[in-house]
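Omission of a single protein chain aside, the complex is shown with its protein chains in their original locations.
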Amino acid sequence: MANLTLVQAINLALIQEMEKDDRVLLLGEDVGANGGVFRVTEGLQKRFGDHRVVDTPLAESGIIGTAIGLAMAGLRPVPEIQFEGFLGPAYDQICSHAARMRTRTRGAFPVPLTIRVPVGGGIHAPELHSDSPEAIYAHTPGLKVVMPSSPYDAKGLLIASIRDPDPVIFFEPKRIYRAIREEVPEDEYVLPLGKARTVCEGDELTIVSWGASVVQCMQAIEKSGRSIELVDLRTIYPFDVEAVETSVRKTGRCVVVHEAPLTCGLGSEISARIMEKCFLHLEAPVQRVAGFDTIMPYYKLELEYMPDANRVVRAINDTLAY
Amino acid sequence: MANLTLVQAINLALIQEMEKDDRVLLLGEDVGANGGVFRVTEGLQKRFGDHRVVDTPLAESGIIGTAIGLAMAGLRPVPEIQFEGFLGPAYDQICSHAARMRTRTRGAFPVPLTIRVPVGGGIHAPELHSDSPEAIYAHTPGLKVVMPSSPYDAKGLLIASIRDPDPVIFFEPKRIYRAIREEVPEDEYVLPLGKARTVCEGDELTIVSWGASVVQCMQAIEKSGRSIELVDLRTIYPFDVEAVETSVRKTGRCVVVHEAPLTCGLGSEISARIMEKCFLHLEAPVQRVAGFDTIMPYYKLELEYMPDANRVVRAINDTLAY
Amino acid sequence: MPKTIAFKTEIERLSILDEHGNFDEKLGKGLIPDADLLKLYEAMVACRHLDEVAFKLQRSGRMGTYPQNMGQEATSLGASYALNKDDWLVTCYRENCGLFWRGVPMESILLHWMGDERGNAMPRPHHATPIAVPIGTQMLHATGLAWAAKYRGEKRIACTFFGDGATSEGDFHEACNFAANLDIPVVFVCQNNFWAISVPGKIQCSAPTLAQRGLAYGMPCLQVDGNDIFATTKAVRDAAEHCRTTSKPFFIEMVTYRLGDHTTADDARRYRDQAEVDAWKAKDPIKRLKLHLERQKIWDAKKEEALAAKVEADIAAAVSRAENIETPHAVDFFNSMYEELPADLVKQRETMQTHSLGQDPSEIAGAPHLNETPASAH
Partner (left out) sequence: MPKTIAFKTEIERLSILDEHGNFDEKLGKGLIPDADLLKLYEAMVACRHLDEVAFKLQRSGRMGTYPQNMGQEATSLGASYALNKDDWLVTCYRENCGLFWRGVPMESILLHWMGDERGNAMPRPHHATPIAVPIGTQMLHATGLAWAAKYRGEKRIACTFFGDGATSEGDFHEACNFAANLDIPVVFVCQNNFWAISVPGKIQCSAPTLAQRGLAYGMPCLQVDGNDIFATTKAVRDAAEHCRTTSKPFFIEMVTYRLGDHTTADDARRYRDQAEVDAWKAKDPIKRLKLHLERQKIWDAKKEEALAAKVEADIAAAVSRAENIETPHAVDFFNSMYEELPADLVKQRETMQTHSLGQDPSEIAGAPHLNETPASAH
């Protein structure tokens, strides 16, 4: 048991999976000698050699496209895309190929691939280094999408993702890469994909969130002083409808919190599902606290854009007062 | 006034805008001598010359990226992407540049661009020729997204899109390219973006839909024999929340119908908005009839995938019986 | 040291059996044993006949859009013949002849164009990848597949095919660049058939050759007469040897021509002259090989007749196998989405509904497929 940051927990998970399974290899921009721009792959090239930790040309479509080939051949590539804003050039290989290859070939060519991507705002970075595109990939059948909110979860979910026989996008909230430390077991462990975590229990209202926003939600619950249940989805697709349903049937009220823009964000899906499943239990409309339907501003204003504890508290109060 | 197909109405709109404004030029794969694989640009290269109707290299990112440059210089390019399944390679130029250039430069470089794209299934085409990605772009701030459901609408909405000072993705439902004929005025006219159309009035239930699905909805209303109001969004983003709200406040019940996959489709946003705006007027949960969360199958099974009148009727009955 | 020379190169063109039947003994002698040569000829004739049959199937509504291979048979066939059976063959959609030589059954290709994914379920021993409909995207997979072989220390390489239009896509560039800089053994073969649907080759590449695309990556480059089975065979054999020994890629342009429409949905008369087509008909790879075989006295009219009969029977059989495959179950498209179907998708499959009311099968009046979900589903 060691007290680790999210970066360290992921680094540990990678080491253990690479030790255990030589089909696992890492590829991406600056993942080698430099250990990644966030140092997530620090020391891995020294440890495993440059055939298992590969610095690639600067081309995201190439990184994912070749990783698909590696996976079709039976390996377990773990490509890194340096920032979520640079998933764009790889969009076609992810959505038209990684997500489709298994069903296109009726199972002949599965694509066991785990794409690691730092995600979200709050670190004063330049343009296209602070977005939250998880809903784009949740709307793309054939993928799984994961986003941990703590070091412990990060390790268990990453190991599960690498072992998953289908393509996974593993989003790493860069705002909490080093902000939180947590006890993380030395031994490997798996947290099943598709299962949410109840961060704290309560009976007045349910908050559903994921990734770095979970931290703002905990602050907001603190501030509000009310009895609130916080559900951390952990997996974005397939997400844990049952956990959300069960909690909302109990509380009758729900607020969904995410950094991504409001319109067609995952919050809309959760809201729609809750209405479909818990209509007669709802005492107030499900509320969404999200990024605005604007481009994430440059960093002078990024904190105005991202949901903070105050906006969540306001949503809690509005919903409880409904 | 002539009785035109959707293809002819769009062709007419293009001719009239090109006659009127020499900043308008067309570019894309096979748009020239071939008149486009659907013949939408038939005859235009002969009429306007190959400097205004340009066959480009086979590269979607290149088509959109150069069109962005053309627009930054003050022209009004109308690029065509041959099928919605090939938007993938252009995703980054659309979302990281066309959608961001105006706000990135605080208004110094607007991008008046209209991307024409055939969309949707039902024509027995090969893989990646039958998808419905509109929600992806509705979730991308900085874009406008349009999808007509009839020849009359197509002409007025396309003219509005070309004249719009911001980037528009204009989706053309290929299933009804030639399926419907309608009286279309010879003179140019504009249908404002962001305004829905009430196809038929009713007071028992509201159906919200867009594009080719509107046809299935009309059949379903016919079959059901109930008093149902059909709202055709016409514009996907920004969509007409008020029109939806007003209708649902009247009927208290709503079914949303679209071809795209369910999860994080535009249906989820509409459902969430309705709950937020009309909670106390709802007599049943908003229902969604959509594509499944699977890859659109090859054409032997495509009709099993797409919402048809029977599935809509079932949703109507379930909702009315609730 | 003002102006010095930073780089200098030249690219060769390879031709062995030309359109008039002239055969270059020095290059061609002993390249292909007669027995094989006859098999290769029969393979091209069969592929050509399948094109005709497929065309009729489409016109009579028994198949969807189909892209004819007519005129390009020698390109992928020469490659497939020159490669090892377990080298990856990563093609687009106009390489039927090479795939059949590799062992892919004709009915797979037919099934694919009949709108059935089962046509793309390539048995792994064939080391062939599914038909690539999105242009220019499969070459990256070839680079990845060859990379995996290198990673495992196998001698396997990859050979990938793509059109002149495909070389305009960014993914083409990235596939070549990864292979060249990460030392991955891939033979890149551009089938230059001068057209991308209606767009002429000069819009895709205005350079003197397509072969020189490879110079950007420091690859050895070669231009080949793509309608010459001897030249395509020798080119790929030499290239494969180079890749296997150096673990680096090789770039080949095969100059050929699409004698038919782009697909059955196309009408090439809208954009190209018949004269151009006729000029290329004279360079037909089959015609030319037949002439050669006759001159070698290993082929005659009687053999041709027998072949025609055999081919017709074989293809008729393949068509009926494709048409008589059990119709897919309505919910089959759910079943290969993931190795394990998520609960929500199971529900969507069981109810064939996406809205929630009564999504719980037990609540549904007569939900379809409940008592008949396919075996594969469980």
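The letters A, B and C name the chains in turn, as written, and every chain counts its residues from 1.
Note that in this section a residue touches a chain if its C-beta (ideal position, glycine included) is under 8 Å from a C-beta of that chain, and two chains touch if they have at least 3 such contacts.
As the structure is a prediction and not an experimental result, all values here were calculated from the model.
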item	value
Touched by the hidden chain, restricted to displayed chains	A, B, C
Touch criterion as defined above, residue of C:14, C:40, C:53 or C:341 at the omitted chain	C:14
Omitted-chain contact residue, chosen from C:129, C:160, C:204 or C:264	C:204
Touch with the omitted chain, as defined above, among A:266, A:289 or A:309	A:289
Selected residue (touches chain absent from view) among B:65, B:85, B:151 or B:173	B:65
Touching residues on chain A - with respect to the absent chain	29-30, 32-35, 37, 55-59, 61-62, 85-86, 88-89, 124-129, 255, 262-263, 284-285, 287-295, 297-302, 304-305, 307, 311, 314-315, 318-319, 322
Sites on chain B contacted by the missing partner chain, in the whole complex	25, 51, 54, 56-57, 59, 61-62, 65-75, 77, 89, 92-93, 96-97, 101-110, 141-142, 144, 165-166, 194, 238, 241-242, 273, 276-277
Touching residues (missing chain, whole complex) on chain C	1-16, 18, 24, 26-27, 168-174, 177, 180-182, 202-209, 211-218, 223
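Keep in mind that, in the parts below, only the chains that are shown with their structure count from here on.
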item	value
Pairwise touch network: line, ring, star, complete, or other	complete
Chain at maximum distance from chain A, centres defined as averaged CA atoms	C
Centre-to-centre distance between chain C and chain B (centres being mean Cα positions), rounded to whole Å	34
Distance from the mean Cα position of chain B to that of chain A, given in whole angstrom	30
Junction residues of chain B - those touching two or more other chains	61, 85, 88-89, 127-128, 263, 285, 287-288, 292-295
Multi-chain contact sites of chain C, meaning residues that touch two or more partners	117, 134, 170-171, 333, 337, 344-345, 355-357
